[in-house]
Structures are given as structure tokens and as C-alpha cells.
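Here you go, one structure.
The complex appears here without one of its protein chains, the remainder shown in place.
Residue numbering begins at 1 within each chain, and the chains themselves are lettered A, B and C in the order written.
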Amino acid sequence: MKALVYHGEGRKAWEEKRRPHITTPTDAVVRITTTTICGTDLHILKGDVPTVTEGRVLGHEGVGIVEEVGPAVARLRPGDRVLVSCISADGTCGSCRRGMSSHCTNGGWVLGNTIDGTQAEYVRIPFADTSLYSAPLHVPDDALVMLSDILPTGFECGVLNGHVSPGDVIAIVGAGPIGLATLLTARFYSPSHIIMIDVDDYRLETAKRLGATRAINSAREDPGIRVMELTGGRGVDVAVEAVGIPTTFDICQAVVAAGGHIASIGVFGKSVELHLERLWSRNITITTRLVDTVTTPMLLKMLEAGTLDPRPLATHRFRLDDIVRAYDTFSNAAEEKALKVILASS
Amino acid sequence: MKALVYHGEGRKAWEEKRRPHITTPTDAVVRITTTTICGTDLHILKGDVPTVTEGRVLGHEGVGIVEEVGPAVARLRPGDRVLVSCISADGTCGSCRRGMSSHCTNGGWVLGNTIDGTQAEYVRIPFADTSLYSAPLHVPDDALVMLSDILPTGFECGVLNGHVSPGDVIAIVGAGPIGLATLLTARFYSPSHIIMIDVDDYRLETAKRLGATRAINSAREDPGIRVMELTGGRGVDVAVEAVGIPTTFDICQAVVAAGGHIASIGVFGKSVELHLERLWSRNITITTRLVDTVTTPMLLKMLEAGTLDPRPLATHRFRLDDIVRAYDTFSNAAEEKALKVILASS
Amino acid sequence: MKALVYHGEGRKAWEEKRRPHITTPTDAVVRITTTTICGTDLHILKGDVPTVTEGRVLGHEGVGIVEEVGPAVARLRPGDRVLVSCISADGTCGSCRRGMSSHCTNGGWVLGNTIDGTQAEYVRIPFADTSLYSAPLHVPDDALVMLSDILPTGFECGVLNGHVSPGDVIAIVGAGPIGLATLLTARFYSPSHIIMIDVDDYRLETAKRLGATRAINSAREDPGIRVMELTGGRGVDVAVEAVGIPTTFDICQAVVAAGGHIASIGVFGKSVELHLERLWSRNITITTRLVDTVTTPMLLKMLEAGTLDPRPLATHRFRLDDIVRAYDTFSNAAEEKALKVILASS
Partner (left out) sequence: MKALVYHGEGRKAWEEKRRPHITTPTDAVVRITTTTICGTDLHILKGDVPTVTEGRVLGHEGVGIVEEVGPAVARLRPGDRVLVSCISADGTCGSCRRGMSSHCTNGGWVLGNTIDGTQAEYVRIPFADTSLYSAPLHVPDDALVMLSDILPTGFECGVLNGHVSPGDVIAIVGAGPIGLATLLTARFYSPSHIIMIDVDDYRLETAKRLGATRAINSAREDPGIRVMELTGGRGVDVAVEAVGIPTTFDICQAVVAAGGHIASIGVFGKSVELHLERLWSRNITITTRLVDTVTTPMLLKMLEAGTLDPRPLATHRFRLDDIVRAYDTFSNAAEEKALKVILASS
């Protein structure tokens, strides 16, 4: 089969690889019909993720058809159309039992990291019964693939951790795919105002089309000052950090109201300064989280019922074997006005 | 009357002051029978709290007898024995209605800060109906006075914010009065292990007498390494910061398990480094809080039922007019083996 | 002034009454600009509510202008436009402090019950600071008056008690004003399906216009069977009882899924049969609640932000002095296709 293989910092190729097969009774092999590229894949290519070694097939998002299942797989059969979760969950360890599959003892984020991933014609999925989801009939692949990672990430790490509640005023810092996934799922809880903060006007426009009530371009105005004006000096109930750098975390500290939440989603490469000298008395809650994908069944219901439509996040579409060009587009997201780049097998 | 008056950085005196009277219909005047000194009072004397101006009577903890009530006070009468809460709550603003009286628009921490406090023969208490509590009959003053501040602080900011739950392994960093109040109230939720961390052996011994299952002297061993040994490399479910300096916050970051809580209680004078480069994927919750005293009614029930006994925290006892000497003892806590210093009017 | 006075079972009159005045420092007197009639008022007129005695002015819903305030009222001034809450809350008793003002020791539901109510030109409101709410500028009276009772009732007793969550399938039994208020506020949490059950086709049509995804006329089909068909035999996550009779409570027991909630809102005149022989092992939660109006500030924010519009519930409009005719219409709701009947002072 063909796959997108990592060959060390800055090097990747779409090349021939041996097709995966069942190695453990709980495995399944899935033929990929749709996959996509994540910001994390770009980090890997920069050499920032030391757990990824040369020869690894990248990718942790995908939709496909079950090709083969191990003898202990009970819930799936060859031919089933499935969503691949970015988190592989053994379903039996202490972490999985408490709903924290991101820290599964035997799984977690392994796809395209410590085992071969989904940017390939076929992928082996461990713990298939608890890591693959039957696809609802009428939901197209390009909507479904958003549930591999970005929608549960925005929802769990941003919306649920941030305790977004009806009537809340919320700010989302970062209008990339994760920030927009947070926006889409924050609306499940009917906040009264959603303020989107980014430096890219195109992304801010997209946010407004998807339901943001205000947009602040932090390259042009000070978001701390602007948010305080908009909220009568009070600040926001929930500030979601969806970038992963000190500057955006600072914005969250500047705009959060007393009693509010800072939900940090971003993948941070360095530490930040936490202003406890000001926040110690402000009754603030700060959360971090690697997505657990425990809400995937609920998000599938929402997709199926039509109350969630993530397709506007798919801005570009390529054939799977054109993936190297897709990487170029995605790496150049601002200029290309790219959010999620869909790769389809046919 | 006599009162302990602040005269600018480093200066205080027990001197004659005009006795307070009712100025607003919701006020009460209380004759103090017992008061105590808080670490915050020492901060004020160092000039660290700019809201406190010269001439201010210090103190925000106390037990006394109602002397006089304003015409709008409905729940109290002269002669009632009462607990003074360190938080004055108007009971009607948005913050009070959501249980966050620490940020009451018209109150909050005002006693011994922006209005005269309890280290005096008499004190005026605003919003008396929602800031004073009828004292249970058989509970002595020196137990009761611990509910003005340290017990609700340890319980709300440490135990509740930290979500201490049955079976949890918890660490409390700082075995001073607040840390020990956290320990006493953490036991309400039956954690399986309570690890106390401090640099003072006397305080650690006290912690063990009050129910700590382990003590770590962080002057002698690395608490990060020791906690990991004790927990099989997992870390603690809840780490409570009860000091207020970068070093102790760092210990919390070092010992918290994936999925765990850091409940920060300390009053911080400067920012800290938050290790998001490590914690971003660890599903951590960090909280700050100024005590709201919403749990005071419950704590009073526990005192009355005998399921809570904070008297071991009272290590020294003085007459109220001997308060200057009491300050000396409390300022020199390590040498004097002082925790809380009780000041009684007779 | 004129007021609608109860004169014992079946008798009422719009007649001259002495205008109310301040009797306690925490009182306010409000000039009513808009009021409405509640199903409870009809119960009172049937003689079903023994706490209501002859001579009582009825009504517990209203919007008006503050005419006069007592000396202890801090948050309101004459001339302020206000919403009258159906619950009067002293804000200081144990019940109020835990957010259960429905059981306020000195208040609760007293208006139009044990003290004179809002179906009058003027009304005295006790504990004004915690029982009246400043009206948002641009929200018209006929939307605002729905927040006196039916919207917080539907939201607190139905939606919050029922734990309506994103993706849930819910059923609301009863499409009268309370059931429809539940429907409007359930949508804050984005359930995937809302099944409305009633015997009145007009009300079911209204429900569909307001967002119900299915309507079942229980006079024509068995709702137990129909709901099981619609849910693949699973039942609903939340069943809201919004009528108050054994038949509708039975429907809830029949349609609720394992692990589900029955949120009972109705005012029951008799006991019901609880099928514990079937439900004991079904992990069911059943709740009852008299509205506490703790969510009124949030609902006001939603009204102001335009994310909630209850005006479709107002089907008829009368002048306040035409109230006897309004009662006729409301008593004959099915034939008149009446939901809420608005009474305006001018």
C-alpha cells in the first residue's frame, strides 16, 4: 500500500509500505476512505515530537471501511463504515474507566505517533471496539472526519472544561480549526456572546459566519482593553486558549472575569507566566486536557440529528495520493485560507 | 474603647479609638469577646496591602456579643452571641447570589482592610444578617473563632476547589494554620492518604497528630521525588498550595497526577512559572479563590455535632489588651511554635 | 386603586382597594404596567388553595415601575422599571443561602397567596432587593412578564432538574404555557430530539413552531408505544411532566429510558402510583420543585441578548381593567386557543 512516511525533521514521502495486519486479538484493519492533516502533524515534521521516529506513517484522523477484525473484536465486522478516533482506548485500564482515555495505559494518542497512522491506504487500529465508531448512515465522510480529533478536542478541552453555560459571555483565542470547533460546540450551551480573537481577518470572518457575535483582531487592537469595554469592565465567564503560545495564554488571563474559567487547549512548547499575584483572589479555574474522546458518541448523535455541521471547516480537498501537495497547502494556511484539508481515497 | 491601630509600615498601637456605632440600617455593632491574628495582618504591617490606610483598626476574625442592631437587621438581636465572618456579604449583588461573596460589590474582605476591624473592644459589621452567624450554644470561643477565616478558607479554597474525594491521595504544601485547616476539613471526604509538606518539623508533627498519614520535610528531601516514590510514580489526586510563593506552587506542579487538581490558597506577591509545556496534556485543573464563607453554616453544624474540633490550632492565649505581645509571638511563629494566637477580652 | 379580589370559591371582582404602602424597611411599592394570569390563579378560584383567604388580591406575575422604596432598599429607586418575581426571597435565611428561595423562611410564594398580589394597579413587594429585578432597556413588557414565573419554572423545574444535555432525546408531557416554557429553555442545551405530548392539536402545532421535533397527540395514540418506536425501544433521556395529574406522570414513567430523568413540574392534587417494581433497577431520577427563580438573572441576559424570545406564548391581550373578561378567555383556554393572556395598564 501507499502511505505518508516521516523520515526525520523536515522530510516525508508518499511511498510504498507493507500493508498492516492484525497483530492482537482486539485489533482491526481499516481501509481509509478519508483522512486529513492536523497542526500536530506539522509539529512532528518540525522534529518537535520526539516520540515519533523515522519510518512512521503519520496521521490520527480518518474515516474508512473495516477490512479485517481480530477474534476478540465484538462490535465491528468487515465492511462496516467507521470513524477512527485519534485516541486509542483499551477500555479496561484505570484511566479509561474514569473517562480519561487520553492517559490510557496501553493506548492514548498512539496513531501516527508511536504506531503507524491514518495517512495511508490502510491502518491497523488497536482496541478496535473502543477506538472505532460505527458511522451514521447519511453523514458524509468530510463531516465525519472532523470527529476524529478537532470536534471532541474543542468540545471537551474548551467547552466542557470551560463549563460554558447558557447566557455566558465567552472568548475564544485562536480561530484556527480547533478554535472554530470550540465555537461550533460552545453553541450547544447557548452562551449569550461569543467573542473570537485572532490575527487573521479571514478566520475571524469565518468565525462570524459560524456564530461568533464579535471578532477582535489582536494584531490591530488590544484584546484585553476591547473585551473589558465590551463587557462593562467585567471580563468573560470563559476564556478558551486555542493556540498554545504565551501571548494567547496572556490574553486569557487579561480577559477572564472573577469566578471565570480559562480552558487551555493549545499544545505548549514552553512554560507561561501565571499571574497569581493578581489572580490568587479572583476565583479562577484553569484547565488543561488532552482530548479523551469520551463525547464522540454524543457528537455522532448531533451530526446525525443535523444539529451540528462541521463541513464549513473543510476548505480544501485533495486525492489521498496527492497528500504531499495537501501538506504544502496546509503548511501555508494563512495565505491559502486553509482550515481543514480533506484527503479522499477516490 | 481600645483597639489595635495601624500607623503605616511597621507601626501599630493598642490605643483609644471612638467606639463604632450604627451608620446604615443593615449594620450591627458587636462587642468582641475573642479575636485572633492572621498572616494577612502581618502582611499589612509590612506595608504590602495598599488598601489599608493609616488609622485603620486591624483584624477580620472574631466572636462577640451583639450590642446594637440597625432597623433593617432581622435575624439578630442585642445580646446574641455571634461569629464574625471575615467576608461581609450584602446578600443581594450578583456575586453574592451566585455564592461568590468574596467579590460582593459592596462588601467582600473589608474588615480590618477598608473599614475598621475586630482587633478592638467593639466593631461595626455591615450587612449583619448575612455577615454574622448565631453561635451554637456549647461551642467555646476559641474553637468558634477559627470559623471566621481559616476553616472556611482551607475548606473552600483547598478541599472543595480541589475536589477532594473518598480514597484520594492528597498533598498539602504548607502546614501553617491554613494548611492545617485544610487537613482538618479534607478529612470530611475520607482521602486514603494525606501527605503534608513543610520545612518545620513541629508543624509536621502537629499535622500527623491531626491526621496526616505522611510528612515530608522539604528542607531535607525533594518532595517531588518523595511523593512519586510514595505513589508508585503516579502523583497525587489533589495538591493544595497553602503558602503563596513560587517554590511551593512548583512543588504542586511536580507532584500532581494526570487528571489531578492544584488548589491554590496562598496569597501571592508575584507571578509563578506555569509549566504548560509539560502540563498541557495532563488534564490538570488549577484553582484560585478568595474565601466566600458560603460553607460557614455547614462548618457550624460540624462544630456543634462534634465532628470538627479546631482547638488544637490554638497554641497561645493572651488577654485582648496584651495584643502587642501576641503580635510578637505570632510574628515569630517558628521559634514560638505558634499556630493561632487567641485573644480573649477577659 | 383597583384590584382583582378573591371572594371565596368561584367569586372574584375588579374593585376598589386601598393602595399598598411600605410597611417594612425592605419593601417596595410597584405600579403595575403589565400582569398576566397563571393556571394557579384558576386553582385558587376553585377553592383548591386553602392559604388564600377572602379579600386577597390575586396574581404573582408582573412588570411595573417602582413607586416607593423602604429605607433599607439599596438596589432600586423610584422610577426604576422592574420585573416582579413570583418568589419573594429574604436573601438571608438558610433556604435562600442555598439557592432554594421557594422555601424562604419569610417569603417564598406569598404574592397573591398570603399577601396581596400583582393583578392590581399597585403592589407591595417585600424584600425588594432580592425579589425585584431591573428590567433590561429594550425588552418589552409582554416578553419580560414571562420571567415572573413560567420561564424560570420551566427552566429550573424541567430543564435543570431534568439535566437536559446536548444530544439528549427529551419528551415534554403537556404543551401549555409551562410545557412550552420548558421547550423554549430546553433548547439552551441543544437536545437532539424534543418530543411534545398533549391532547390539543393547536398546542402541539405551537410546540412544533417553537422547536419541537415531534408531536404526539396522546388522545389519538399511545405515547408509551409511540415514543418507544421513535427511540428504537430505548426511551427518552428526560421526561418532563408539565400537567400535574396521574395520567401524565404515568406517561413519564412509561417513556423514560434506563438512566433517565423524570422532572415533575405539575401542581398535583393527589398522589400517583410509582412503579418501583419496574423502576427500582432502572437507574431513574425523579425530581419535584417549586421554582426558586435563581436563574432569573441568567434568563434576563438571554432575553437581552435576543437568544430567548417568549413572546409567542402571549396569545391574547387585554387592558388591565378588563381582567374579568381575560379570566374568562384564559379559563376557556382550549376553545380560545389561549396560552398566556397579557394585561396591560394602558
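Following the convention adopted for this analysis, a contact is a pair of C-beta atoms (placed from the backbone, for glycine too) under 8 Å apart; a residue touches a chain by one contact, two chains touch by 3 or more.
All values reported here derive from a predicted model rather than from experimental measurement.
A.B. asks: Can you work out which residue in C:G8, C:G47 or C:G269 touches the chain that's missing from view?
C.D. replies: Answer from the full complex: C:G269 touches the omitted chain.
A.B. asks: Which of these touches the unseen chain: C:T26, C:S102 or C:T118?
C.D. replies: Here the residue in touch with the unshown chain is C:S102.
A.B. asks: Given the contact definition stated above, which residue among A:I87, A:I150 or A:V294 touches the chain not shown here?
C.D. replies: A:V294
A.B. asks: Out of A:G8, A:G94 or A:G306, point to the residue that touches the absent chain in the complete complex.
C.D. replies: Here the residue in touch with the unshown chain is A:G94.
A.B. asks: Pick out the residues on chain A that sit against the missing chain.
C.D. replies: Touching the chain left out of view, chain A contributes residues 25-26, 71-72, 74-75, 90-94, 97, 99, 106, 129-130, 294, 297.
A.B. asks: Provide the residue numbers of chain C that touch the chain removed from this figure.
C.D. replies: Against the left-out chain, chain C lists 95, 98, 100, 102-103, 161, 244, 249, 258-259, 264, 266-277, 279-290, 292.
A.B. asks: Which residues does chain B use to touch the chain missing from this display?
C.D. replies: 165-167, 187-190, 192-193, 298-299, 301-302, 304-305, 307
Simple rule for what comes next: only the chains that are shown with their structure count from here on.
A.B. asks: Call it same or different for chain A and chain C: same when shared residue numbers make up over half of all numbers used at their interface.
C.D. replies: same
A.B. asks: Where the centres are mean C-alpha positions, what is the separation of chain A from chain C, in Å?
C.D. replies: Inter-chain centre distance comes to 41 Å.
A.B. asks: Where the CA atoms of chain B average out and where those of chain C average out, how many Å apart are those spots?
C.D. replies: Here the centre of chain C sits 42 Å away from the centre of chain B.
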